[in-house]
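Sharing a structure here in structure tokens format.
Missing here is one protein chain; the remaining ones are kept as they sit in the complex.
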Amino acid sequence: MSRTALIVIDMINSYDHPDAEALVPSVRSALPGVRTLLDRAREEGVPDIYVNDNFGRWRSHHDEILRNVLSGPHADLVEPVRPGPESMFVVKARHSIFYQTPLEYLLQQEGVDRVVLCGQVTEQCVLYSALDAHIRRLRVCVPEDAVAHIHPDLAEAALRMMERNMGAEICTAGQVRLR
Amino acid sequence: MSRTALIVIDMINSYDHPDAEALVPSVRSALPGVRTLLDRAREEGVPDIYVNDNFGRWRSHHDEILRNVLSGPHADLVEPVRPGPESMFVVKARHSIFYQTPLEYLLQQEGVDRVVLCGQVTEQCVLYSALDAHIRRLRVCVPEDAVAHIHPDLAEAALRMMERNMGAEICTAGQVRLR
Amino acid sequence: MSRTALIVIDMINSYDHPDAEALVPSVRSALPGVRTLLDRAREEGVPDIYVNDNFGRWRSHHDEILRNVLSGPHADLVEPVRPGPESMFVVKARHSIFYQTPLEYLLQQEGVDRVVLCGQVTEQCVLYSALDAHIRRLRVCVPEDAVAHIHPDLAEAALRMMERNMGAEICTAGQVRLR
Partner (left out) sequence: MSRTALIVIDMINSYDHPDAEALVPSVRSALPGVRTLLDRAREEGVPDIYVNDNFGRWRSHHDEILRNVLSGPHADLVEPVRPGPESMFVVKARHSIFYQTPLEYLLQQEGVDRVVLCGQVTEQCVLYSALDAHIRRLRVCVPEDAVAHIHPDLAEAALRMMERNMGAEICTAGQVRLR
């Protein structure tokens, strides 16, 4: 039996870093896709797991990170995709969602063998996380209208790498099979 | 240059598990030792890092875990050693403080090469964490009056294993060198 | 479906380290137990996997390590338990059989969910490996007449820790269920 989880990467974000200018329009385009995935996952009983940078705030917890971001200038990019009451939350310190995080353990515990990755950044965390999922023998699906990039050409190459070299399924948020 | 961190293991605890009856008196004895270490660390500018089980509450954050525990029947075992405003907090899912947690990364970032371990359980998480610290080439110190056990004879064997086989320094909370 | 592998820890050994004097008599006592397990595993089609320290010889391979040891003064402790033509071999650099080795990957590939641990040292590598297996949700069995120790009292405590705290099955080499 196979089970899928929806992974939302780095969407709790203050967008105050140097690449934000290039990133924000792409995030705006990806929001409806992420929203569609969250709605579908919650309706179909598929777990959604937020894996998010802690921005070096080791004293913080996710409510504080969320509060902080929601009171900032880019709240409109976070509000539509905020965690729900059943969402799970894993803090990461570095690029990949798996590096020194309990995500692998959590997925095993939940019986998950397939992950749908959405969020940001396509040619960075999403690519690295797809690789680390593939190395751990998880199947990977990336809806290309629910991931955001900084460089369109690198993002396009990253999607092809995921498809060709990591066996990932590339589709749209509407097409994703969740169950 | 060497830098030490104080690691407080699993002290945010509701003590509602089967071994609690044997564990609680030992925790009570260890509280003054842990308190001494926390006072000294905060006075001397040594970082204190709580590494704590999340009890499978992946939707929780540490404030919620803490609140939950402080409103329970064993609040008196938690209140004296609760995290301070500068304490850092790392969630773990399994026995060792290093297994699928960002602790190793955090210690590197803080320039820490020596850890003082206190908390519980001497012959379980403390032993496993001492091993995982030693394997990662961190120096380990365990103040024996600031760790709590379930089985006194296994705890005594665990302390000897740490001293003999993992090169750990076994001392008291008053003796520990922090800087 | 469950599948077992026999893991032979650090038996390819030159016994020229400081603890050898205390260890060698215990290894001699454990040899028939290890031999029984190897015979039974090979007869019953259960994979045997040697996980062995490389003694810092990063330029060596296992034939060279084996040759080196078999031409040394303690060849009689190695000869009876040398790898067979079907044995698999994993090199480790540190204490646990899992730390920075491909063993977890190999076990998954072979569909193994239960390990029988034999070899040395009961209160060191065997204990650490049992813990790391347990953390990874593998079931663990340790035949107490097929493991060797340096300190009898620490070994006895280690076996109790494995049984009580890691859910390990402690039995004899003759009793072990392999299939």
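For reference, chains read A, B and C in written order, and residue numbers begin at 1 within each chain.
Quick note on the criterion: a contact is a pair of C-beta atoms (placed from the backbone, for glycine too) under 8 Å apart; a residue touches a chain by one contact, two chains touch by 3 or more.
None of these values were measured; they are calculated from a predicted model.
Engineer: Give me the visible chains that the unshown chain touches, in label order.
Structural biologist: A, C
Engineer: For the chain left out of this view, which of C:Lys92, C:His134 or C:His151 touches it?
Structural biologist: C:Lys92
Engineer: Where the complex has a chain not shown, which of A:Met11, A:Val46, A:Leu107 or A:Leu131 is the residue touching it?
Structural biologist: In the full complex, the listed residue that touches the missing chain is A:Leu131.
Engineer: To test your reading of the contact rule: which positions on chain C touch the chain that is missing from view?
Structural biologist: Spelled out for chain C, the touching residues are 49, 56, 58-59, 61-64, 85-94, 100-106, 109.
Engineer: If the hidden chain were put back, which residues of chain A would touch it?
Structural biologist: 94-96, 99, 123-124, 127-128, 131, 134-135, 151, 153-154, 157-158, 160-161, 164-165
The rule is short, and it goes like this: only the chains that are shown with their structure count from here on.
Engineer: Connecting every touching chain pair, does the picture come out as line, ring, star, complete or other?
Structural biologist: Graph shape, chains as nodes and touching pairs as edges: a line.
Engineer: Cα superposition of chain A onto chain C: how big is the rotation, rounded to the nearest 5°?
Structural biologist: 180
Engineer: Name the residues of chain C that each touch 2 or more other chains.
Structural biologist: Where chain C is concerned, no single residue meets two or more other chains.
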